[in-house]
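For reference, the structure I am asking about is given below.
Excluded from the complex is one protein chain; the other protein chains are retained at their positions.
Up next is chain A:
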Amino acid sequence: MAKAGPASVEFRNVSMRYGSVTAVDNVNFTIEAGKLVTLLGPSGCGKTTTLRMIAGLEIASEGQILIGGKDVTKLSAADRDVSMVFQSYALFPHMSVLENAAYGPTVKGLGKEVAREMAMAKLALVGLKGFENRYPSELSGGQQQRVAVARALVLEPQVLLFDEPLSNLDAKLRRRVREEIRELQQNLNLTVAYVTHDQEEALAVSDRIIVMSNSRIAQEGSPRDLYERPANAFVADFIGDANLIDVTIKSVADGQASVAIGPATVPLPSRELQPGPAKVAIRPESLLLSKVQDASVLPGTIRKCAYLGNHLDIVVDTPVGDLFVIQHGHPEMLEQGAPVWLSFAKSGVTLIPPA
């Protein structure tokens, strides 16, 4: 069997409408071959619909979908070289593990022996050797998930899709399985589209993340891009924790803005914003407790301080409102009501347009 190898996925102005409801609204993106791209967003944002359009389980109302440069917009799921791991795993309850895994090559007519061999190889890959003759109901949740992955891998598809694959697993397992999925994707050089609503999961596994909100793409970029340079308040808030503060840009010169955060004045990359009102997103670990008192620090008092093992969670009352601060290392606990000064780290402080 000629292996097609991983292929890219491209959406061009794709929309999906059910009657008057728009589930996906004019979406454009490209998934490069061999990359793992996550569709991230709160429930109902259109990420699963987008994934199902890649699979061919939904046919787009408008726009073009290309896989490997070939237009597949109107192609049915059975005609696309795409496999999917379902949220519910969708294992066939009347078939054994082996029969489930061998289903793809069997229905393709590859012959019993070939199908069996292919299935056994992939089952071994996911560590399920020796479970071939069990039925799905006789497996644990994690094992069922592996069967689902093996079954999707058997045909070595151009694109592999995951629909919230970890949502039915416990937390410890989740971490392990997501690492395994990432490893598998990199070792086998697969193109993977991965849907999740868990931002930590997305940051951990992805080459790129597409954040969706209200049927549209809110921002697209590498995990670092999204975390450190969120394009808007939604992304800043959805990925990681962020303090969102109303600020005023006093002046802009050479791509550097002088920004008034309360009484403090801080230089920040302007990100093409003009002088006037704006917002700034500050990661909790980018607020530093400072000893120095000058024009670049923000005075405040401690409201709460909680000890969490490897860090402190601190809430500081400042002229711009309550700010959430994380102190790593092993600093001393701080007294409630004690005066502090907050300075701003080089990264993790980002100007974003006013909402």
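Just so we're on the same page, contacts are C-beta pairs under 8 Å (C-beta built on N, C-alpha and C of every residue); 3 or more make two chains touch, one makes a residue touch a chain; residues count from 1.
Just so it is clear, contacts and distances are computed from a predicted model.
Peer 1: Looking at UniProt, which of "histidine kinase", "Iron ABC transporter permease", "NADH-quinone oxidoreductase subunit N" or "Glucose-6-phosphate 1-dehydrogenase" names the chain we cannot see?
Peer 2: When "histidine kinase", "Iron ABC transporter permease", "NADH-quinone oxidoreductase subunit N" or "Glucose-6-phosphate 1-dehydrogenase" are compared with UniProt, the left-out chain turns out to be "Iron ABC transporter permease".
Peer 1: For the full complex, which residue in A:33, A:55 or A:233 touches the chain that was left out?
Peer 2: Reading the full complex, the residue touching the unseen chain is A:55.
Peer 1: With respect to the chain omitted from the figure, which of A:137, A:187 or A:310 is a touching residue?
Peer 2: The missing chain is touched by A:137.
Peer 1: Out of A:33, A:66 or A:90, which is the one that touches the chain we can't see?
Peer 2: In the complete complex, the chain left out is touched by residue A:90.
Peer 1: Can you say which of A:67, A:82, A:98 or A:212 touches the chain missing from this structure?
Peer 2: Going through A:67, A:82, A:98 or A:212 one by one, A:82 is the residue touching the chain not shown.
Peer 1: Residue-wise, where is chain A in contact with the chain that is not depicted?
Peer 2: The list for chain A reads 55-57, 59, 74-79, 82-84, 86-94, 103-104, 107-108, 135-139, 141, 144, 151-152, 155, 161, 168.
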